[in-house]
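First the structure, then my questions, so here it is.
Only one protein chain is missing; all other protein chains are in place.
Each chain carries a letter (A and B) given by its place in the written order, and its residues are counted from 1.
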Amino acid sequence: MGRAAAFVAPALALLLLAASAEGSAVAGVRIPSETTFAEYVDNLSEEYSFFTVSNLWLLIAAAMVFVMHTGFAMLESGLSRSKNTVNILYKNFFVISCGLVTYALVGYNTMYPPDTFNGFFRMGGWFGIDSDKFMEVMSSRSGNNFAYWTDFIFQAMFAATAATIVSGAVAERIKLYSFMVFTVLLVGLVYPVAGSWTWGGGWLERNGFVDFAGSSVVHAFGGYAALAAVLVLGPRRGKYDAKGKPKAIPGHNLSIAALGVFLLWFGWYGFNGGSVLDAHPERVGRVFVTTSLGAASGAFAAMLVTPLILKKADLSMALNGVLAGLVGITASADVLSPGAAMLVGAISGVIVVGSILFFDRIGIDDPVGAISVHGICGTWGTLAAGIWGEGRLLWQIVGCLAYAIVAFAVSFLLFSLVKLIMGVRVSAEEEDEGLDIAEHGQQAYPEFTGGK
Amino acid sequence: MGRAAAFVAPALALLLLAASAEGSAVAGVRIPSETTFAEYVDNLSEEYSFFTVSNLWLLIAAAMVFVMHTGFAMLESGLSRSKNTVNILYKNFFVISCGLVTYALVGYNTMYPPDTFNGFFRMGGWFGIDSDKFMEVMSSRSGNNFAYWTDFIFQAMFAATAATIVSGAVAERIKLYSFMVFTVLLVGLVYPVAGSWTWGGGWLERNGFVDFAGSSVVHAFGGYAALAAVLVLGPRRGKYDAKGKPKAIPGHNLSIAALGVFLLWFGWYGFNGGSVLDAHPERVGRVFVTTSLGAASGAFAAMLVTPLILKKADLSMALNGVLAGLVGITASADVLSPGAAMLVGAISGVIVVGSILFFDRIGIDDPVGAISVHGICGTWGTLAAGIWGEGRLLWQIVGCLAYAIVAFAVSFLLFSLVKLIMGVRVSAEEEDEGLDIAEHGQQAYPEFTGGK
Partner (left out) sequence: MGRAAAFVAPALALLLLAASAEGSAVAGVRIPSETTFAEYVDNLSEEYSFFTVSNLWLLIAAAMVFVMHTGFAMLESGLSRSKNTVNILYKNFFVISCGLVTYALVGYNTMYPPDTFNGFFRMGGWFGIDSDKFMEVMSSRSGNNFAYWTDFIFQAMFAATAATIVSGAVAERIKLYSFMVFTVLLVGLVYPVAGSWTWGGGWLERNGFVDFAGSSVVHAFGGYAALAAVLVLGPRRGKYDAKGKPKAIPGHNLSIAALGVFLLWFGWYGFNGGSVLDAHPERVGRVFVTTSLGAASGAFAAMLVTPLILKKADLSMALNGVLAGLVGITASADVLSPGAAMLVGAISGVIVVGSILFFDRIGIDDPVGAISVHGICGTWGTLAAGIWGEGRLLWQIVGCLAYAIVAFAVSFLLFSLVKLIMGVRVSAEEEDEGLDIAEHGQQAYPEFTGGK
């Protein structure tokens, strides 16, 4: 437990450093004085009115994306065993907190580099230092319809999402502090660099690669990072018998798992709807429609094919069908017709069922299906944007490969390094006992599980 | 289980048909090109600014109405036994998905017919075919303050609500696929036709019948449809003893039931607030106030009368008091004074307690009280709109009768038909075992219920 200091301390040190570095600037970044504000209100122009509405929408959308973290936490813990619930919840609070802080420290300015960006890599610094940016929007039109603050927080919520995806796949056997270190690296460094390629003016964007709200940039990235982590980590004890045949390990609480999916669906309206980056009525309206129909068709399709394959109306598959539809629609929710949205969602719902069964069979133990939902369906959605959307198929394929390969390879490397230095897997005894007792000395439901 | 294909397949087939029918139109319905968009931003007029804000509000409100589905799912599963939890959650995901898809396929254009509507019935088609409508708003003022996309998704969320209400009343003994077929018919056909009478320019609207956000159009409709379904279905095994005396069957998880009611209350701000159909400050503000006071007074009243009758402070009754207040206020939330809102809500809270006890006593087994909350209080709210609101009492009575009778009669007929063709009730063994094992081969809480 004393290791806590060793790994969390540097992060906090960095944080304090940044805060004190900013020292005298504490009072520097201020909103305009009351006089300026009065002038501002007097001078409200038509254009600024659209700016205000759009800015408000992005903030509300950011709060909705935050709800996705609630959804992930509920889904993951619901689909795992009760003896690991505290651990999963703890990790989820760490991930969102870490995502916000590292994005402020380095992520934001790495992902959105200045004009001199070479297209591949440029390390950024503390987002708060650039106080000019905070103000410029007041004096001149930057072409954006949101304040600098707003842009930061909306994108920061996305950053944390990428890391959350991994959390589910590695549940029930990963060491807490190893997960934390890996998360810091993934969300603080790797994600912003990869993101800059498509959204920060990088090489993929320059070649016309299209990924509206992040089927690849966020979801497939998280999914293939999860795949790498699972490969390094190995399956849970008891998941496969001596012959390698998978055994179902049922989740302990499908009510909160279902709640999680409902909350994710809700949050996705902010994730996709906010990615319009303004409040354009037709654009945002269309995104709400395509997102809804994508999710609904994903659920429908999973509800249709699952009983045909598994001979039962499996709820977990239905939940994953919803999420698959959402991930699939994400890359082109802004341009698809309603009919195409249904097709993309329905195909996602079919893919996810096959993919989950496939990974389960070949020994990739992913308790929540994150690799299939986010990885495979993220790739499918990105390709669909080249088929029915506005992307060119060739560059969509290149982009898919780039995100899949880089997320997988870098994560494999980093996580192997973490394994080498501090180990990644709890002992067999700890795993059997459950991480809640082993790592936290707590149980999530002491009264329901009879002290087990 | 193979029956899945038989019943879900047609829906999916329709879906694919619609999608392919739209085939070449996939690229057809597009937002204006970049040039047009730039012009659009340049030409933003005052009016358009109000349009943009109003449109955004309706989209956010649609997302909030979506949260009501989360609330219904939690409430229903919490108030039922754990052995039927998976089944209830599965049905809820089906209902919202089905509601969205059928509303796109036929519902929207049935509910909002063109000018040539005879006032009673006009079958509509795929909402996406009419791509002119998607664009018209850009070229001319339609008088509405929202885009076509936005109108569709807001109304689609309402459509799914009507079907969700039934789900609770029939819980714990209905066959999964029979419920699905009934839902498709109810939400895809019956609801939009009945809705067109009041909101689509039909005969009730023409005669001055008023139902602001749907106390009758949505809630009473769902409530009386539920009553019909319960009558066809019969009570749960063990609910009544040999002498017909009701026995309490307590819900398994009041925490998530309470969560559900909180989420419903939250979502209702979108349900009622969005029904203003624009962002008029006084109108939306008033609706928030009346909705809040209606819910609070409903809770208060139920908390007052329940201990007097039952000699205990029953939580389920308090929850139903909140919902009763919300349903009651819905028909006139836009015009009531705060004081009248409190009265309407408080009376709802009293009515719901009496109504639940009454139905329980006469052998109508409604596990969640849906018939009383949505049916009876929906009717009360519609009448209240004639007493303190702007409706004329006579036509309010006619409207109440129309919705109660039609919802009941048509549902009775359809559900009897479903019973005839495929049966509606699981076997006694399946009911005792629980639908989760029988229909889904899964348990919601395998660790808490000891494998039961």
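Here is the rule we go by: contacts are C-beta pairs under 8 Å (C-beta built on N, C-alpha and C of every residue); 3 or more make two chains touch, one makes a residue touch a chain.
Please read these numbers as outputs of a predicted model, since none were measured by experiment.
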Hidden-chain contact residue, picked from the options A:79, A:101, A:225 or A:261: A:101
Option touching the unshown chain, where B:204, B:277, B:293 or B:371 are the choices: B:293
Option from A:109, A:150, A:337 or A:396 whose C-beta touches the chain left out: A:150
Residues of subunit A (touch criterion as defined above) contacting the omitted chain: 1-2, 4-5, 8-9, 11-12, 15-16, 18-23, 25-32, 37, 40-41, 44-46, 49, 51-53, 55-56, 59-60, 62-63, 66-67, 69-70, 73-74, 77-78, 85-86, 89-90, 92-94, 96-98, 100-101, 104, 126-128, 134, 137-138, 146-150, 152-153, 156, 176, 253, 256, 259, 439-448
For subunit B, the residues touching the chain missing from this view: 46-47, 49-50, 53, 56-57, 60, 64, 81-82, 250, 252-256, 258-259, 261-263, 265-266, 269-270, 273, 279-286, 288-289, 292-293, 295-297, 299-301, 303-304, 307-308, 311-316, 318-319, 322, 334-340, 342-343, 346, 388, 445, 448-449
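Going forward, only the chains that are shown with their structure count from here on.
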Rotational angle, Cα trace of subunit A fitted to subunit B, multiple of 5°: 120
Inter-chain centre distance, subunit A versus subunit B - centres from mean C-alpha coordinates, in Å: 32
